[in-house]
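All protein chains but one are shown at their positions in the complex.
Up next is subunit A:
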């Protein structure tokens, strides 16, 4: 292996692409004359006619089907519910995102956060750099904010930001996601549309978008369902009812 293999090398790329075009017997750069137009609008229309109340019901049903503990609470009960979660799961070490105070205040849990007493309280925080991963690994639980909840599949979504990173959702043992009812969408499609637009308009800057449906699981041993293989052992979604 004397020769150095270069990435991002025009010659490497062009040789490869020309060879495919030649084998396919089709000239390159014809795509602009034939952009993809989908045959039907099923992705947009499926479940698109549901009311907010129906979406909430569907989200609950589908989340519970995938072993999620699904709670609906009024905004002023959120703090009490989070405390209950910590007690029930016997959480000693907790990881939280480092969003600014107004986000916590919006959800009426700013005081709750500031008054938390735990053996270890970690924030996914700029100051900790990659050590955030070590802290997340040591955490019994993470309590985070989801961008959307998908009714069809019981899926929460979260784009990686500096306040709430990738490992945040995977390393802690238990996991709770907070999501407002107004952020329940029918299907993955509607969330993708929003992310796609935000990325293209530079309103969202992220390298990673997670769609998470329930706890980690595997059927690799005799197809018996094992819950909690690499990611969290259990998942709780807390939906804040619309005011």
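Methods note: contacts are C-beta pairs under 8 Å (C-beta built on N, C-alpha and C of every residue); 3 or more make two chains touch, one makes a residue touch a chain; residues count from 1.
One rule holds for everything that comes next: contacts and distances are computed from a predicted model.
Note on the omitted subunit: UniProt lists it as "Iron-sulfur cluster binding protein", one of the names in "Osmoprotectant transport system permease protein", "Iron-sulfur cluster binding protein", "Fumarate hydratase" or "Quinol oxidase subunit 1". Where subunit A meets the omitted chain, the residues involved are 1, 4-8, 12-13, 15-21, 23-26, 28-31, 34, 36, 38-40, 42-43, 46, 62, 66, 124, 126, 128-130, 132-134, 137, 150, 152-155, 160-162, 165-167, 169-171, 188-189, 192-193, 195-196, 199, 205-224, 226-232.
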